[in-house]
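What you see is the complex with one protein chain gone and the rest in place.
Labels A and B are assigned to the chains in the order they are written; within every chain, residues are numbered from 1.
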Amino acid sequence: MITKRKLILGMIFLLSLSSVPLFCEGDGEALNAISDLQGALTMVWVIVAAALVFFMQAGFAMVETGLTRAKNASNIMMKNLMDFCMGAIAFMFTGFAIMFGADQSGLFGTTGWFLSSASFETLKMFMFQVVFAATAATIVSGSMAERTKFSAYMIYSVFISALIYPISGHWIWGGGWLANLGFHDFAGSTVVHSVGGWAALMGAILIGPRIGKYLKTKNGKTEVRAIPGHNMPLAALGVFILWFGWFGFNAGSTVDGNAPQIASIAVTTTLAAAAGAIAALFTSWILFKKPDTSMSLNGALAGLVAITAPTAVVNPGGAVIIGLIAGILVVLSVEFFDKVLHIDDPVGAISVHGVCGAFGTLAVGLFATPEGAEYAGIKAGLFFGGGLEQLGIQALGAVSVFAWVAVTAGILFGVLKVLGILRVSVKEEMMGLDISEHGNESYSGFQVFSNQ
Amino acid sequence: MITKRKLILGMIFLLSLSSVPLFCEGDGEALNAISDLQGALTMVWVIVAAALVFFMQAGFAMVETGLTRAKNASNIMMKNLMDFCMGAIAFMFTGFAIMFGADQSGLFGTTGWFLSSASFETLKMFMFQVVFAATAATIVSGSMAERTKFSAYMIYSVFISALIYPISGHWIWGGGWLANLGFHDFAGSTVVHSVGGWAALMGAILIGPRIGKYLKTKNGKTEVRAIPGHNMPLAALGVFILWFGWFGFNAGSTVDGNAPQIASIAVTTTLAAAAGAIAALFTSWILFKKPDTSMSLNGALAGLVAITAPTAVVNPGGAVIIGLIAGILVVLSVEFFDKVLHIDDPVGAISVHGVCGAFGTLAVGLFATPEGAEYAGIKAGLFFGGGLEQLGIQALGAVSVFAWVAVTAGILFGVLKVLGILRVSVKEEMMGLDISEHGNESYSGFQVFSNQ
Partner (left out) sequence: MITKRKLILGMIFLLSLSSVPLFCEGDGEALNAISDLQGALTMVWVIVAAALVFFMQAGFAMVETGLTRAKNASNIMMKNLMDFCMGAIAFMFTGFAIMFGADQSGLFGTTGWFLSSASFETLKMFMFQVVFAATAATIVSGSMAERTKFSAYMIYSVFISALIYPISGHWIWGGGWLANLGFHDFAGSTVVHSVGGWAALMGAILIGPRIGKYLKTKNGKTEVRAIPGHNMPLAALGVFILWFGWFGFNAGSTVDGNAPQIASIAVTTTLAAAAGAIAALFTSWILFKKPDTSMSLNGALAGLVAITAPTAVVNPGGAVIIGLIAGILVVLSVEFFDKVLHIDDPVGAISVHGVCGAFGTLAVGLFATPEGAEYAGIKAGLFFGGGLEQLGIQALGAVSVFAWVAVTAGILFGVLKVLGILRVSVKEEMMGLDISEHGNESYSGFQVFSNQ
């Protein structure tokens, strides 16, 4: 009877029904594609950032070469190259699993050895993390420069990347006990720089100063001699490269290409580095009557190291203040380790990475803004009404990592020393490690004086 | 009565209705996510580009160091480092607000001081702009190399970044009067390079030539002496770094990660640089009978500077021609300033950045294709049927910025000169600025002759 109407009704019914799944399907397709794109953007961002962080190896190599003597230039370069190479393989074998594997008691990871059958997602993570591990490792070559046996340094490279760095790293970035306490270290003032800096400290103490660095005078005092670097343009180039790479180091640590915080991180990183260089320049100008080149270079690095932990939680003004403090601190610290403690650190690695890394870690508890703290899931800093709680947690983390590295790196270098394989002979040191360890000059054809 | 039918109808009705809001909601979600992604891609693009532009500081430092003498290498490096650091803080305090704040009469901006409570969007913009400001600032160190007091250079760095650069920058990129006239300078041939180049010119004029550069002979003529640079590999490395960074400088200036023009900009940038180096090589080969190293290096830079304004509006063929002209121009200009005007510019900064920057600005009015002009919202160039209008506007802009910088930089360097703090003493200049200003050698252990 109502055939026509039934037809229409049926048509409508089918249309109506079909429109729902059609719609859902289409929408789901779009949302899935969007989700894939977000992932793809993150992939591009993280790999570009990882490449930038890798390039920091060149920066470290240049800074360390520039600030030491011509007769050891190839040796320093080789150490900087090989700590990455040995470290990368070691981190692939065990380090990555210890740092990011399934947590055991908040202390270390236990899964993902050898990077076998890893997903693209895991490989992305590994790529970003292996260049961070290598950064921690390469810091030490500076403080132990011009006197460490190449073979000993190779052994050290494996241990720090396979074991020492990943364990404290797990505590903070791998879901370990410090992470659970609310400790915040966005890009690694402590995880990376302090670990490297405190290992550099233990190495410098245990290997002792270079020949001719501290001379006992008749009246029992110690004369401290400067041993100038041989290539300041290379050292400056190294600082520019490090700063450039630091955009990947800090901003890349969002590990998310969709995070608007990338902008504020890049800006706070830039401003802290600039302020660090300015502060170190003027501090050295006041102390030494001249604006010192290597101190200013180290000032920029000090600002960068210090902003690394708080980079995502502070505002531009906070970044400038953190940089200024770090720049002053690094000059005083270099002087203190050299003139007072007589610990010979040819490039200032202990002060730049250890001391300023610790300061930067504390700076989170001082300068974190409420908005920054919310993003990071922590308490605001002391100067922003957050009280002392976050500062306390930050201090606990800094001290714990110091203790861990001091003990383990101390054992490592101590054993190498006891075995008599840590340091080159006096003759080799005088001759220079390029010839004695590698059999080549670095500057063939140039008249070079192997001055002390 | 028609219960069944009513039921079906109701069902259909609900389904039909529900499908509409469901659809809209879903669709809105997708479109919002897409919009976020477009923004995120732009963020990643702009920050990566900013990092590349930052790295150009290393390029400038290397070029200037390589083309000057060994006794001044640390000093040049320090100037290149500190102009960025001082400039970045100055630009944060006032420069950014003057350049991009709310417009006042087309002349300067008036809001956004100190970068306080800036959004992520604003910080992204700041990050990209601060590295451009620093590029303009660092150009000057080259033309005034080997004789400028470090303290004077520090003062200059603040003024150019805080005041001189931002004001002319506001005219063009901040919505000022030149922007309103239709002046087009995509990535800064005028905004950045000419500003740096003309400041370099005023500085070189006011400080005078290096000792021994121009010698009066008995017959009243002037003998022009070459003062060769001390490290050509560093200079060449600097050019490669600058070229590398220029991909960020030009292509990043889309300030949009979704712009397909990124491809054409990268290509025109590459081709102009290549053509510039080739043209300078052959021009020097003809003029000096040998293919000159530093001229060829400057030729690549000349091509890069010249393509910076028109990079987005010309086709590959146009880019090659612009590069060729710039490469010839830079050699003739360097010779003219040196041999005819006797203005001592150790690295050719005035010719590369001032002269080729002005040429590139005019090139917009000559070589802009109709498609390019449409993208930029300007008239096509003279050679593409666009008449003289755009060329006239470009010329007005180039002349106006020249006048602005000549006057303000002239006053700045003039005041420093009158105060007697612009130039080091003869003794310091002879000794080299590394020792006299910073107390260190750059190449300790090497036999270096402080020639001239």
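Note that in this section a residue touches a chain if its C-beta (ideal position, glycine included) is under 8 Å from a C-beta of that chain, and two chains touch if they have at least 3 such contacts.
This structure is a prediction, so every number in the text was calculated from the model and none was measured.
Remark: the omitted chain is touched by one listed residue; of B:Met77, B:Val239, B:Ile322 or B:Ala376 this is B:Val239.
Contact with the chain not shown here comes from a single listed residue; of A:Val130, A:Val334 or A:Ala349, that residue is A:Val130.
Only one residue from B:Leu178, B:Val320, B:Ala363 or B:Ile435 touches the chain missing from this view: B:Val320. By the touch rule set out above, chain A reaches the unshown chain at residues 5, 8-9, 11-12, 15-16, 18-19, 22-23, 26-27, 29-30, 33-34, 36-37, 39-41, 43-44, 47-48, 50-51, 54-55, 57-58, 61-62, 65, 73-74, 77-78, 80-82, 84-86, 88-89, 92, 114-118, 120-121, 123-124, 126-127, 130, 150, 231, 234, 434, 437-447.
Although one chain is hidden here, its contacts on chain B can still be listed: residues 9, 12-13, 16-17, 19-20, 23-24, 27, 30-31, 34, 37-38, 41, 44-45, 48, 52, 69-71, 228-233, 236-237, 239-241, 243-244, 247-248, 251, 257-264, 266-267, 270-271, 273-275, 277-278, 281, 288, 290-294, 296-297, 300, 315-317, 320, 443, 446-451.
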